[in-house]
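Okay, handing you the structure first.
Removed: one protein chain of the complex. Kept in place: all other protein chains.
This part shows chain A:
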Amino acid sequence: MDVLERIKEQVDNNPIVLYMKGTPQFPQCGFSSRAAAALQDCGVEFAYVNILADPEIFENLPRFADWPTFPQLYIKGELVGGCDITLELHQTGELQKMTAEAAASKS
């Protein structure tokens, strides 16, 4: 399968997906770490992809949604943003609402 189709499938099949360096337990980048911590704080299940373990996704994710940096958070198939946006939405309480709603919509 083409890598962009593979990414499309991941963001369509999981209501919340974080593309990050490392894992939520063992993050390998400060920005990824903070984004994962904010999501964990929301208390909902989320999927993650360790881009360091998947070079093809690492190379191609930036052109999927025309976003040059990592991490990248997708909710209901849409790019929400990177670390700064995730943290800002978490601070305002918006992220908690968005993730709760996305988790509830999971069929």
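Note that a contact is a pair of C-beta atoms (placed from the backbone, for glycine too) under 8 Å apart; a residue touches a chain by one contact, two chains touch by 3 or more; residues count from 1.
The working rule: contacts and distances are computed from a predicted model.
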According to its UniProt entry, is the unseen chain "Hydrogenase formation protein HypD", "NADH-quinone oxidoreductase subunit M", "Sarcosine oxidase subunit beta" or "BolA family transcriptional regulator"? "BolA family transcriptional regulator"
Residue touching the undisplayed chain, where the options are A:V3, A:C29 or A:A103: A:C29
Across the whole complex, the chain not displayed is touched by chain A residues 21-22, 27-34, 52, 58, 66-69, 79-85, 87-89
